[in-house]
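Shown here: the complex without one of its protein chains, the others still in place.
On to chain A.
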Amino acid sequence: MRRAVTREAATNTTLALLLLAAPLAASAMGEPFYVTLATRIAVLALAAVGLNIALGLGGLVSFGHAAFFGLGGYAAGILATHAFNAEPLFLGIAGTTSMPAIWLVAMVVCGLVALPIGAVSLRTSGVYFIMITLAFAQMIYYFAISWPAYGGEDGLSIYLRNSFPWVNTAAPLPFFLVCYGLLLLGLLVFRALRDSRFGAALQAARQNEVRLAAVGIAPFDIRLTAFVISAMMTGVAGALFADLNHFVSPSMLSWHMSGELIVLIILGGKGRLFGPVAGAMLYVLLEHVLGGITERWQFFLGLILLGVVLFARGGLIGLVAGRQSHG
């Protein structure tokens, strides 16, 4: 058992160093494109780490996490637009271009939206849970499309990337380092949650909710808390994604995005600390490499996903590091 733990730790360290070293090297060689690619990996991984709290630890297959990803993106876009145009948001509150402030707003907004969505969705389970989270996300998607104030269908541009204290976020590498740092922070949060009393209850709810209730812990409360925390983390990733692309549009809210986040987790290994990181690396690299060869690259992604689901349920991390150990 000990050995499996060590092997997973070694795998995780390797992945973390790889994701850091590649953009450093690319930057040194004057290849900023690859820095952007690594940033995309880090941001998608962070979004998926957030979803992994609900899906991996809690077994809650949310097909609506794009809602939180997109809301985070719109938080960045809307606040930046108001700051840029020097128009107060409402009640005289000014916009902001400060990333930490934007992340805070993204977290609060996503938490407040996730609370009622979770409270309703978690009355159901299985396929119904999947469908109801999807329905909520689609409602927000269509709302964004039909609300002209912030670009409607066309989306919203962020002319200047938002700022972070002492960091020149306009340059690719410093911005990557901000995203990477936040990813590491997200992973630390995930690990702390997983190993805590809360995490024990959450994972027990996934394995056997009757057992959890029989010892006196209400599964609903635990799951709702997990859903809200999960949404908040995905929301921060959404804000970074908008900054990465200088753009936020309803596509960030669409069900494709929700599906993509689920795919990242399944590829990498659901419930595993570095599953979303491994999944995001594979996904973005496939998108880049195969996408350069054929427009139909997702066909090959589908094949790989099929292979993982049929032959390697633990995903990439499961293949390399073996089965999850629970102490």
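FYI, a residue touches a chain if its C-beta (ideal position, glycine included) is under 8 Å from a C-beta of that chain, and two chains touch if they have at least 3 such contacts; residues count from 1.
Going forward, contacts and distances are computed from a predicted model.
Missing from the rendering is one chain, named in UniProt as "ABC transporter ATP-binding protein" (options: "Cytochrome c oxidase subunit 1", "CoA transferase", "Electron transfer flavoprotein subunit beta" or "ABC transporter ATP-binding protein").
When the missing chain is restored to the complex, the residue among A:52, A:203, A:234 or A:249 that touches it is A:203. From the options A:135, A:213 or A:305, the residue with contact to the chain not on display is A:213. By the touch criterion stated above, the residues of chain A touching the omitted chain are 1, 192-193, 195-201, 203-204, 207-208, 210-219, 221-222, 225, 324, 326-327.
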